[in-house]
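This structure is in structure tokens; I'll ask about it shortly.
A single protein chain has been omitted; all remaining protein chains appear in their positions.
This part shows chain A:
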Amino acid sequence: MATGNFETTIGLEVHVEMQTNSKLMSPSPVHYGDKPNENTNVIDFGYPGVLPVANKGAIEFGMRAALALHATVSPFIRWDRKNYFYPDNPKAYQTTQSQTPLGTNGYLDVTLVDGTVKRVRIKEMHVEEDAGKNTHGADGYSYVDLNRQGTPLIEIVSEPDIASPEEAYAYLEQLRQAILFTGISEAKMQEGQMRADVNISIRPFGSSEYGTKVEMKNINSFNYVRNALIFEEKRQAEVLRSGGVIQQETRRYNEPTKSTILMRVKEGADDYRYFPEPDLAPITIDQTWIQKVADELPKSAGDRQHDYVSNLGIEPYDAEVLTQTLAMSDFYDATVAAGADAKRAANYLIGDVNAFMNKHQIELQDTQLTPAHLAGMIKLIEDGTISTKQAKQVFEAIMAGEEPESFAKKNGLVQISDPVVLLGWITDVLDNNPQSIEDFKGGKDRATGYLIGQLMKMSKGQANPGVMNKMLLEELAKR
């Protein structure tokens, strides 16, 4: 986007925590929300002489991300030490790959607000370690929890192909979805599982050289990224217009004022003194291994949407809602596979199930609903065993983990469509309500409503309304 006579250049480095069972270099569990330092051992504490061994699962998760983003998986990777001192990492270095990224030359096709598709190139992707969590106290001390220390990250470095804050937002959203559908991370923003380092520069239109870039680190909300970039675009344009110079600096986004604040001016490149990690074996990746990981890679959201629309007759908007999370999409697939009508299954998941999740603030996988139970209920509706009204009760039951068919039987939630039974009831009701028959013949439509009410009462709500309506009208005509 242009601000005055300037064009904007944005690059993003996104870190996503990969939800392996164990850490990248230690077997400590990867688990959010446990008591401080519960998931730590001598390796995570950076003790000397521990001889860590890399996690094969983390490499394979990294390969999944690389494949999903159309990157080339490197045939050879080795580890490097990136040295820095900070209490969130007691080793004083991060194990990463500076010379041999796991993935290179990928891309993400981003659908923009106006519907056009923009290809954002991905320069490289690294598997590396996350740091622990530092909390600053008011007492001059910081408090360190190393549970997160060593959690595997995939770092995704884009080329500076992004031209506006809106494009950056769209890229992040769609990158998150692409990652979600690899099954390597739930990428929960509120748990810091996905964070972005942002750099932005502006230059006069037509200029062949990029402007000086300003960096903002570790932003864990897409909205904040967009707001920070909107502010920076304006600030930098104002500096240049008033004849000033943009400094190479690191800034921080401040949400209350929706502005960015100077943290420090950078003098030259950061000096992390990278060197090859001597304690870890290098890794070679052959085609067979890549193929094995490719075979395990879940289908992408785009492919699933296409499948839902073309093969199952789902509306495009509904297909998008169903593919917002991998869990929802997998659940939907399993429900359809269990024999449920595709459209009804989609409606239930998008409507009642989503409402239930929102009301109780839980994820789909944390409910007691199973695809088999949802499919079971839908089949009961489809074959007329229960009415959609009765289905409301059955729905509550299946959300509490009950089996739909036995619940319906146990609670008399069975729809009666048998004409013999229905005719008996209709005859009874008509015989007892001659006035209503008169009213009906006199053209009062209300009369049928009253009669249906009586029939529903008599049948304890079990009469199939469609069949009963039709028969009632036939019987009225005969009188």
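Quick note on the criterion: contacts are C-beta pairs under 8 Å (C-beta built on N, C-alpha and C of every residue); 3 or more make two chains touch, one makes a residue touch a chain; residues count from 1.
As a convention for this text, contacts and distances are computed from a predicted model.
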Identify the UniProt protein name of the omitted chain, choosing among "ABC transporter permease", "NADH-quinone oxidoreductase subunit K", "Aspartyl/glutamyl-tRNA(Asn/Gln) amidotransferase subunit C" or "2Fe-2S iron-sulfur cluster-binding protein". "Aspartyl/glutamyl-tRNA(Asn/Gln) amidotransferase subunit C"
Hidden partner chain, touching residue among A:280, A:297 or A:416: A:280
Considering the complete complex, of A:78, A:188 or A:234, the missing chain is touched by A:78
Just to verify: which one of A:54, A:108, A:314 or A:408 makes contact with the chain not shown? A:54
Residues belonging to chain A that touch the chain removed from view: 20-22, 27-30, 35-42, 45, 53-59, 78, 82-89, 94, 131, 134-137, 140-146, 217, 250, 263-264, 271, 273, 276, 278, 280-284
